Every structure is written in C-alpha cells, then in structure tokens.
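Written out below as structure tokens is the structure these notes cover.
Yeah, one chain of the complex is gone here, protein chain that is, but the others are all in their spots.
Chain IDs A and B follow the sequence of writing; residue 1 opens each chain.
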Amino acid sequence: MALNADELAEISRLARREPQPHGAAIEALRAVQRRRGWISDETLGEVAQVLGMTADELDSVATFYNLIFRRPVGRHVVLVCDSVSCWIMGCDELRGGLETRLGIAPGQTTPDGRFTLLPIVCLGACDHAPALMIDGDLHGDLDPAKLDRLLEDYR
Amino acid sequence: MEMTVQISIDGRAVTVAAGDNLLRACLSLGYDLPYFCWHPALGSVGACRQCAVKQIHGDGDRRSGRIVMACMTPVAEGMRIAIADPEARAFRAGVIEWLMTNHPHDCPVCPEGGECHLQDMTVMTGHVRRRYRFTKRTFRNQYLGPFLQHEMNRCIACYRCVRFYRDYAGGRDFDVFATHRDVYFGRHADGVLDSEFAGNLAEICPTGVFTDKPLETDYARKWDLRGAPSLCVHCGLGCNTTVNARAGRLRRVLNRYHPAVNGYFLCDRGRFGHGFTTSGQRLRAPLLRGRPVPPDQALARISDILAQGTAIGIGSPRASLEANFALRHLVGPANFHLGLPAAEARQMAAIRRITAGPVTIAPISEAERADAVLVLGEDLPNTAPRLALALRQAVREGSFVFAETLGIPRWHEAAVRTAAQPVRSPLIVATPAATRLDDVAARAARLAPDDIARLGFAIAHALDGGAPAVPGLPADLAALAEDAARALAEAHRPLVVTGTGCASSAVIEAAANITLALHRRGRPGARFHPVVPACNSQGLALMGGRSLDDALAALAAGTAETLIALETDLYRCAAAADVDTALAAARHVIVLDQVRTPTTDRADIILPAAAFAEADGTLVSNEGRAQRFVQAFVPAGAIRESWRWLRDAGIAAGRPDFAGWTGLDEVTAACAHHLPDMAAIVGAAPPASFRIAGARIAREPSRTSGRTALAAEISVHEAKPPDDPDTPLAFTMEGYYGPMPPALLPYAWAPGWNSVQAINKFQQEVGGDLLGGPPGCRLIEPRPDATASYGGGVPAAFAARAGQWLIVPMHEVFGSDELSRLAPAVAERVPAPYLALADGDAARLGLGEGDAVILELAGASLSLTARIGLGLPGGLAGLFPALPALPAWGIVAKGSALA
Partner (left out) sequence: MRERPLTRNIRPGRPPPDLAATLRVGGYQAARRALTRMDPAAVIAEVAASGLRGRGGAGFPTGRKWSLLPKAEDRRPRVLVVNADEMEPGTFKDRLLLEGDPHQIIEGALISAFAIGAGTATIFLRAEYTLAAQALAAAIAEAEAGGWLGRDILGSGFSLELRLHVSAGRYICGEETALLSSLEGRRAIPRAKPPYPAASGLWGDPTVVNNVETIANVPHIVANGAEWFRGLARGADGGTKIYGASGRVKRPGAWELPMGTTIREIVEDHAGGMRAGYRLRGLLPGGASTDFLLAEHLDVAMDFASVEKAGSRLGTGTMIILDDRTCPVAMVHNLERFFARESCGWCTPCRDGLPWVERILAAIEAGDGQPDDLALLAWHTQALGPGRTFCAHAPGAMEPLQSGLKHFRADFERHIAEGGCPWK
C-alpha cells in the first residue's frame, strides 16, 4: 500500500525542518507507524525514498529502535514493563497472567489480531509497579486478577 | 620537517610523529598491539576496545595508570604508556574472549583460516581457554552477488565493513542492522552488492564474514598459494596486486599496498577480472589455421613468412612494454603501429601535450588529498574506479581542515564526520551522463563532449584572461565556469582530471589550458591526472608508432603482406568493415593473444600469450609510473610471454640481435636503450640477478604443503621446479623471505601476522611509505620551464540534430574492459548492451527504461535496451558497449531488429 498524500505531506514537512532530510528518519517512521501500526518492507522503501535514503539505510535505523515495528502487530500493543521495580512488585506474574489469558508469548500476536505482547524497559511508573502500557495508555498497580477487566476496554 | 614528540613505551624512550594516535605510533615502531576496528585508511572509532594500553600518569608507577584505547589517544610529549602492563594485557585477552563468545570457531572450514586477523590477534593476546559455556547467537547469511560469500556467524562486529562500504566507498546498499549482540552486517534484503569496491570487504573484514567467492570454487590456503607481485591490467591506473596461484592456476588477486597508487584498495574489476585466465576463451596452444601445432612448427612457419616480405606490427596498450618493444624490434620501427583507434591516438597525443607541460601528474595518493577537483568528461567510477575512490576522500579535505580548527585530529574519524557534516571540498564533474561520483560533487553538469570542452576552455579563460575565451557561452555554463575557476584558484592543491572517456580531444585540450592557467597563476600545488583506457596506454604512447589506420591502409593496399598483431582485438580499434578489408587483403595474419577474439578468429597463426600472472613485464600507468609485474607460475601448455614468442620468432628468422635476449632484463634494457623516454624503466624493479644473502626470493611460503602430492596421480616424484631467468624470484619455497625491495614482495607475511595486515611490517610507518621506497619509477615529470602555450581549438557548441543522435561511448566498470568481462564472476555483472537516452528524447520516442531500441550507426543496425534517467542532454545518446568510431551520428528507433 503506497503512502497516502497525508503521510507524504507529513514526512516532507518533517524532512524540511532538518538540515538533512534523513534527520527526520525516526519521526517519519513513527508518523507512518501511527497510521499503519507497523512498517512493512514496502512502506519502509517508500519512506526511504521520500527521505532520500536507501531502504538499507532506513532499515538500519528502524531496526535499532524497539518501538519501530518491522513486523505486523495486533490492534493493541501491550507493553509490559519488566524492569527492576516492576519485577520486584511482580511483573513476572503479571506477564504470566497475560500469557495465559491471551494464549501467546511475548513477541507474539493473538490469532484474532487483537493483541501483541511485548516486553518494555522501565515505563517510569515505578511508584505504581507493576505497570503496563496499552496503546500509549499507562496502567499501574496491577496484578493478574485485574487483567480481565483491563483488557475488556481494548476490543 | 615533520614534528615529533618523545614518549615512552614500556619504559623505552621513543620518538613518534606529533599528532598521531598511539596505536599507529606503536605499530609503526614495530610493537605488536592488537586491533580490529582501526584501519590505517579508515581511521579510529574506538569500537572494538582491542588496542587497550595503560597510560601512566605523571611519574607514578603503573598503579597510577589507567587503561586507554591507543587508537583514540593522541600522542603527547612525555607521555608514558605500557603495552606489557598485566592489566592491559588481561583486558586485551578479555576482548578476544568476548568476541569468541559468539564466534563459531570454524577455522578448519573457513576460507579465512590461516590468514585471519582474528586468529592473529587471538594468538597475540594469548587468550586460549574458553570460559563461556552458553549458547552462541546465530544468523542467516545473505546472497550478496558473485564476488563475496557471506557468513555472518563469524562476525566480531568491528564495524569495519560498514565503515568501508558506506563511509569510505559511498555504497548505500549495505548497512548494520539491529542492536546489542544481534547487530547484523549485510543488506536490507538478499541481493548483489552495488558498489564496485565491495570486494575489498574480503580484505577489510578481519575474519571470514566476507570472503572471495570465486576463490572458493578453486580454493587453497594462503600457505599453499604461490605469490608474486603483479599489476592490475584492467585499467590505466596501475594498481599493485599480489597474484596467488597453485597447481598452475591463478586463484585470486589481492591488493598489494602501494603508498602512492592504490593504497589498501582495489576495485572489483581488478580483484575479480583475473578469471579470464581460466575462462573458456583462453588460448593454450599455437594454432596454425585452427590446428594445434607444436611451438617449433609455428615458429618455423613464422620464420618462412617473415622471409617473404614486409611485415607490419600492431602493438597493444594492454601488452607490456617488453612485448611491444619486441614486436617493434621484430618488424622495425617504421612498421610498428599503435593498436589504438584513430581518435584515441589523437586523444593520447593531446594528453602528451599536457604531460610535457609544467604541471605534475598526480599519483592517486595526491589526488586523494586534492582540495578542489574538476573532472572533465570522465566517468571515473567506470573508467578509473580506484581514482574515483580517491576523489571520494578528497571531497573530505575541507572537513579535515575544519575539524582541525576544533582540535579534532584527522584520524579521529567519527568526530571529524560529526563536526564537519556540511563541509565538503569542491568536486565539479562535467560528463555526458550521470556518474556514481555525483553524490559527493558540489556541481555535476550533464553536457555533450563539445560543451564539456567549452566549459573547460571557459574555466581556463576565467583563471587566466590570456587563455582563449569561449564565445557565446550560455549564462548557466558561464556561471559554472566562474564557480569552478574560483574553486580551483582558491585551492592549495587543485586537481584537474580528464581523459579519453568521452572520446574528445577538445575536452583534453581544454583541460590542458586549465592546468596551464593554474600554473601561470602560480599554483605549485596544482595537479593533473589523465585517465587512459588500458594498463599500458601511456607506455605505448611513450613508445610511439604509426597509426592503426596506416597499418590497415598498408594491408589493404598490399604494401605489406604480413600482419603481426599483439594482444589486440582490432575490431575494438577500428570499424569492422575496415578491419575486414585489411585482414582479407593481408597474406598472413599472425596474432598473439591470451584469449580468443574476433581478430584471432581471422588469424592464420595464433600464438598463445601468457597473461599477466604468467609473465613478467613493465607497464606504464596513467601517472607515468613504470612498474614491473612478476610471473606467479608457469602456465601449462605452450603459453609463453609475448615478448618470448617474438624473440623466438626473431631467432627462428635468423636475426642475431634477438639471440642476446635471454631474459626479460635484456629486453627491458634494449627498450630503455632505444627509447630515451624509457631510459628509467630498468629501475622499475631489481634485475633477475638480484639476490639477497645469495638467494633468490621464494615465491612460495615456507609452509607450502603437499607439493610432492600435487600431481601424485601422475608421478609421486616432485617435478623439477621451473627456472626463472627473468626475475630474482624462485618458484619454490626455497629461497629468501624477509625485508626486500617492495617491487619484489611476493606476499605479505610476518611473524604473528598472517593476514593481509602483515603489510604493516613492510611499511616505514603504518599506512605510510614502504620500507625500500615506492615501487616503480615515474617516467613523466613536469617541465616547469616548458614554453607551453594555450591551445585554441574551442569547438562550437553542441547542436542537436533533428532525427539524429550524437552517439557517445558509455563505460561500465564491469563490461568495458576487454579481458575482465570474460571472468565468469564479472560476466554476471556485465549489463546487457544498452543505449542511454535523454529522458525527453526517450519520452518522445515512446521509450521507457528497458524497452527495446534500435540504433542505426555507420550502416549497421544494433538491437539494444533503452536506459533513461542518466541525465544525458537531449540529442545525445550513450552506447554500451562503446564502438571504436564514437562519437558519431546515428538514428534511434523504438523496437527490436528483425529476430
């Protein structure tokens, strides 16, 4: 699916304000991912072209950052903090709960395409550990028992 | 005078170059300090942490010291460092231990084994015992094209490959992916690596991630390979190579460091073009009317022929001076002709006029340091790739100067790149079509050859009003001329590059005017570089001879009965019809060559000529540097060096003057004697009589194995090794190996240094001059007081013609060179014949990229594919492969010729 006019306009705008267009690489990828959920090879190639980069160059950048998704993700991305404070407060159990409820391991997407489960570094919510983030919404003070209700909100 | 500082290393006081980094200083002094990410041509980035030493503070003991990375530490007066410090040692061993946690230890099946920098550094650090007991990470490999094998599991993530491929060579289809210990070096997707310098990865990679793929089909270990110092024969630059052979077959070509020429790098044409020597086109036996005959029979026949009447010779820009001279001597100077197309001969003459002037020809090393460069008419990445690579570095000159103002030394690679992101020295390229150097050019103009010449004349005029002006120059070109003139005038080391690439002597004349104008403006640092097509074009031009047209005319008119053509395919030099006529008229056609060509197909007698690795001889490069190439092995069959065939023919014909030519030295000396311009060539390398400690130099390393087993199915005895009357090298492992004149260095090897980086031990300082001085000798030096005057042949502006196109030559790094294209690996990279058209012209003809197109040219009709997007000006079309008679007007139409 080719980049649409809206995406092209945003990438060009981002590129214009940089001393060199490739300076906008990360923001451009984020902008496209915001709309498409992930960055396919085809999308990557097109963004690269707009930025005057080769696919190799842009992929080198894209694969560095853990929040640029180079594989399809579900409708909702669940980022489970596995850093130290959350670990102390039981993130392993929380993740275990998610795994059983969703029937997937970290890195996987539910067969219905609803959730992708990923580990994440400290979310800066250590005062509400264990915490997770779904689509940018932070949820703290969790335990496995609270998961059912929480997931309900994400259809 | 170079500034130096005193430092102490392990308690020893030493003097090192000021401004250097510690690693290079230590290596130059001969210390064995291990390293990976550093490379003399790539600078320091401090990634691998292998070069750790202890820096001791004040006059304290070693406890007051701290570990520093030698490559990232500038030397400073009074600095005290310890390489032998136990803590530094343990850390260095630790670095290897870390690298080994993921390395597969597959040395026995790894092609790099035995010449692996990682092996060397492992031994050097003393790491022997593995403590890591967990799983290793593993990767999938990629298909990268015909030149390189990829084995990522061996990677130690030194980042050299990306730094070379991208930062140094400008390739953009290769990169590093992912993070932490998963970093992956390769392409975004499987596919052929674009860069014509990709092959250098085989040498740049310190272990076996990127290896020479053609070698792997006919593999031998370094210690089993016989080596010889050789030269690349695939363009005019004269890059120094090491050729490796075993069991009578040439196996690979490696870079041979030359500080002024190729430094550490070759292009892939040079590295992989050698495959022509084992290709199906190879000639191995004398042929009499297509029938193999013993050499004596062929020679007897030739002696009969020579007795019958006048023979004329056509020499070759891809044959050695000795071979050309032998032919000239056999047929007599009056009957010696240059195997150059008429137009090329005119261009070579134009180049002669500049080189006879007051401006020095830049060796590649000086081109690399030029601070303003003008390229007129030359598609360098395709016609002189190694020079293009140098200019890619020259563009960075300004950034080094800028970084220096911030106190950042030149070797601090990443910091220079960061600090000087927008700063570039000017490179101005004017060519008919886009070039792969344009991405770093300040200006890239697409012009017809005549307009390139006009631009050049205008630049000269802008530099010096005394140079002829260009009437009617359009405003944009006039402005470009002003800019270019200013850039050149403001530079300390301006460089003008031109050559035969766009087949225009006017372009060269214009470049001549610019060099002269720079000289008149008092620019002693100004340099010039002429790009010529073949490995001995300059040598042949210096030798001199009549034109090819004369030869063809003489044959056609019957004033000469016999033609002896030396290593040349006449069909690449003149219109087919003219060659056909001349060959049909000749009574006897004798051709010496390495491979079958359309010309050998018309010959009565074919003599199989030795290829570069099978022969010795002297070649003269673009730069005017005479260099010697040395035979690596004696080929099977009746193959002989061309000069030997010609000598033997002379002897067979009863010519007493040939009897004295017992070895190469006598031929070289005769050539030097008869041709004053060549007097110096005897000094290009030591003579055959040269001995070190009474011994010849061994071509084979002492560890060569299985030499009595090599032909055990035929004989269990070792055959008597061949004698070498031509060079001071022996074909066996018996002989000397150690410090020696670099022109003789058969391979680089030193205790503890088995990889190509052993060259460190043969340099005065790492990355600097060779011990024993640079090989070869320059035959063309400037004449500062030459009373050169400006040329005035300003052509008229290019005018497009309705319904016709001016066809200009297009060059391809893989495909334009006659011999390398026969190498199977290179053949895979040769594009299909094409016609490049201006976008607008293509649109008008209804042509898209890759469409079939017919070109009517000089009465012939060629079926080609269309290429667009190369920026050609309207009315111009570029033909690949080029024909000898270009530029010429042709007619272009959509479609393909009748099937």
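We adopt the following convention: contacts are C-beta pairs under 8 Å (C-beta built on N, C-alpha and C of every residue); 3 or more make two chains touch, one makes a residue touch a chain.
Values in this document were obtained by computation on a predicted structure and should not be read as measured data.
Asks: Give me the visible chains that the unshown chain touches, in label order.
Replies: Answer for the hidden chain's contacts among shown chains: A, B.
Asks: Taking the entire complex into account, which one of B:31, B:159, B:257 or B:528 touches the absent chain?
Replies: Result: among the candidates, B:159 touches the missing chain.
Asks: Going by the touch rule given at the top, which residues of subunit A touch the chain that is not shown?
Replies: With respect to the unshown chain, the touching residues of subunit A are 17-20, 22-27, 29-30, 51, 60-61, 64-68, 79, 82-85, 87-89, 120-129, 133, 136-138.
Asks: Touching the missing chain, which residues of subunit B?
Replies: Listed in rising order, the touching residues are 45-50, 52, 66-68, 72, 90-91, 94-95, 98-99, 101-102, 131-134, 156-157, 159, 176, 178-183, 406-408, 412, 414-415, 418-422.
Criterion: only the chains that are shown with their structure count from here on.
Asks: Between subunit A and subunit B, what is the gap in Å from one C-alpha centre to the other?
Replies: 48
Asks: Across the complex, what residues on subunit B touch subunit A?
Replies: It comes out as residues 172-179, 187-189, 421-422.
Asks: For subunit A, which residues count as touching subunit B in their complex?
Replies: Touching subunit B: residues 19-20, 41, 44, 54-57, 59-60, 63-64 of subunit A.
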